[in-house]
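For this depiction, one protein chain was excluded, whereas all remaining protein chains were kept in their positions.
Here the chain labels run A and B in written order, and each chain numbers its own residues starting at 1.
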Amino acid sequence: MNYSHAELDPRKAHPFPKAVLPVLRNPQLRKNVAHAIDVIQTKRARLVAEKDDWQELRTAASAIRAHALENLGAYLEQFEERCTAAGGTVHWAADADEARRIILDLLRQEKASEVIKIKTMTSTEIQLNPFLEANGVSAFETDLAEIILQLGGEEPSHIVVPALHVNRSQVREIFARRMGLKNLSDDPKELTNAARTYLRQKFLAIPTAISGANFLIAETGSVAVVESEGNGRMCLTLPRTMITLAGIEKVLPRFQDLEVMLQLLARSATGERMNPYTSLWTGVTAGDGPQSFHVVLLDNERSSILAKAKQRQTLKCIRCAACMNACPVYRQTGGHAYGSVYPGPIGAILTPQLMQMKFAQSLPYASSLCGACYEVCPVKINIPDVLLELRAQVVNQERGRAARYFDPMYVGLRIANLLFSSARLFHAAQRLGRIGLGLFTRKDGWIHSLPSIGAKWTQTRDLRGLPDESFHEWWAKRGPQPDKEAK
Amino acid sequence: MNAPLQSRQQILERIRAATLDCAQDPAMRAEAYAALPRAYTRHGQLSAEARLKLMIERLREYDAEVVETTPEALPAAIAAQLAASGKHIFVAPYGTPAAWMVTAAWQITGFEWNIDHGLTTAEIEQAEGVVTAASCGISDSGTIVLHHSASEGRRVLTLLPDWHLIILRASQVVETLPEYFARFQQPSGLVTWISGPSATADIEMTRIKGVHGPRFLNVILVRDKS
Partner (left out) sequence: MRASLFITCYNDTLYPETGRAVVRLLERLGVEVDFHPQQTCCGQMHANTGFRGEAFSQAKRFVRLYQETETVVIPSSSCVAMMRDQYPGLFEELGNEELRRQFAALLPRVYELSEFLIDRLGVEDVGAYFPHRVTYHASCHGVRALHLGERPYRLLAKVRGLALATLENVDRCCGFGGTFSVKNAEVSSAMLAVKLQDVIATGAEYCTALDNSCLMHLGGAMHRQYAGMKTIHLAEILASTEDAPAEATL
């Protein structure tokens, strides 16, 4: 498996066109990805078809999320006030570093050397686990996929089914080795049971837990966590202390807004009408669950994205992964190639923005702009629009660099622009092109091999040679008279 | 690194600056919220009977065992479920209606009952089964909603035991999710929406039921008057 050392740090990841190469050459991985996607897509399609008001739900969800973002300050303050009144403590982290320190300080106050975790991508975004390990705290993942990845030393490749690139015999090998279970078969039921037993001990013994949040409810100061396995319920019920890490964009105005979100989320993410368990809690409840509850609100560039009107919609995301299940690029590459905890179409726009456009500049180009993502996004994020906006920003960065003159794409497009500015220049270029490309054109009228960027085309495709006469030349000869012979 | 209040200030200031073009004052905001498009289906179309049938169908799709009964026959129905469960050590919330416990089954030898007047986690971990009420059933998705009231129990009670018997009244069943929210305008501080036993598809997309939480869900649907 090539991925054990894949780093999901956008600062260190290979550019997308390079990162995909080992994936594209891995039939097993491509098959696993396609299979996982097909399962979800088939289920999703059936459920969406049975829902008469699917489009109306999307419209409502998009509007609710947009409204929440437009008034984010007010709703966050309301959340803080209500959560605090209910016995929770709200912390504000300006960046990843601060979030990590706040969490570590809380753990130190608890004298915690171990912590159980419900899957949260936000914690991977801030690279929490390695930081905690380095500071003497062991963080145990409790989602089945996350345990597979953690025990196997792997990185997630999908936001809802993170271990979809790992097959059953690989899981068996990891569990047998790390859980010390010699006679384990590769039957998924037995593997799941092994995980159940292994984790039960941890749930009952470790008094501190870290979660993410699917939604923060401003009206009530509540947190909602959506899950399938029950490890979430374990982590947020059994421990003494609960720490929830949430991006500031997760807030919904009112409890009632869940009636829209919950209908969309499970259908989009896993192709179910409703996921098995959704939990909502508010601050601290005497006698029930953790008696010490902390929310760490994370900015980490979200407020910068919020400031850009064209890009703000990126923050509407509810992390359902419908976009990556629909994406024909993701289908071939899986998630690792994006070099980020957020892969796929949403990752292609979110990751570079979280990096202040200083890294991951290849990601906005990791798309053919087919629009399938926008079509399925439950909150109607116009991902293609944001991709185009980010591409313009990447190019504008390039305009300031001398190296641009050595980039054939840059030079080619600048020249093309000049040519398109005048019919005379355009036509002259066509005639020159006919001659130039004629050198590469074989007897059958096709080009098999080109130099420079052209080679990128001809590595897998032929190109028909330029015809002797362009359309406009034909028209000029014919003139605007109907050609009677042609009828 | 910032002092805590400094970060709060900084973040809120950044948000304020970022949304200068669109943030609204409280009155405008409330108006804007009220005007958000909600053309999705709010109310179900099914008759009460069809709704209950759908609820049962959806529950059975999750492999939950469902039996129907009348309010008079409820204690006997509970007894029958307990007897058939193969479990012997049970817990129940402190607010369990006394009427439910009026039956010989609750005193069957070999059955151990622990009512939650402050059970420890270890004691609950010993239990094999739990019996509780519920707050609502949503037939569209086969969802049962717990608000963890006195008769529904603390969250840990319905989490650790392997077998969970839920007593759901017909009058508690609605068709759509928006109907649940319309019915409970005052949100409960604790809510658990249960739509089947836990499941995972993380290993090759093969759906396996019963990862954590009760693997066996039994529901008694009580046909009370709405």
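Here is the rule we go by: contacts are C-beta pairs under 8 Å (C-beta built on N, C-alpha and C of every residue); 3 or more make two chains touch, one makes a residue touch a chain.
Quantities reported herein were computed from a predicted structural model and do not represent experimental measurements.
Looking at the complete complex, one finds that the omitted chain is in touch with A. In the complete complex, the residue from A:Leu21, A:Ala45 or A:Ala85 that touches the missing chain is A:Leu21. One chain of the complex is left out; on chain A, the residues touching it are 16-17, 20-21, 24, 328-329, 331-333, 364-372, 374-375, 388, 390-396, 409, 413-414, 416-417, 419-423, 426, 430, 433, 446, 448, 453, 456-457, 459-464, 466-467, 469-476, 480, 482-483, 486-487.
By our rule, only the chains that are shown with their structure count from here on.
Averaged Cα coordinates give chain A a centre that lies 31 Å from the centre of chain B. Contact residues of chain B toward chain A in the complex are 1-2, 4, 7-8, 10-12, 14-19, 21-24, 26, 29, 32-33, 36-41, 58, 118, 121, 125, 140-143, 148, 154-156, 159, 177-178, 180-181, 187-206, 208, 210-213. For chain A in complex with chain B, the residues that touch the partner chain are 32, 35-36, 39-40, 52-53, 56-57, 59-60, 63-64, 67, 69-74, 76-77, 86, 91-94, 97-98, 101-102, 143-145, 148, 161-164, 166-168, 171, 188-189, 191-192, 195-196, 199-200, 203-204, 217, 219-220, 222, 228-231, 233-234, 237-238, 248, 253-256, 258-260, 262-263, 270, 272-283, 285, 287-289, 297, 299, 303-304, 306-307, 309.
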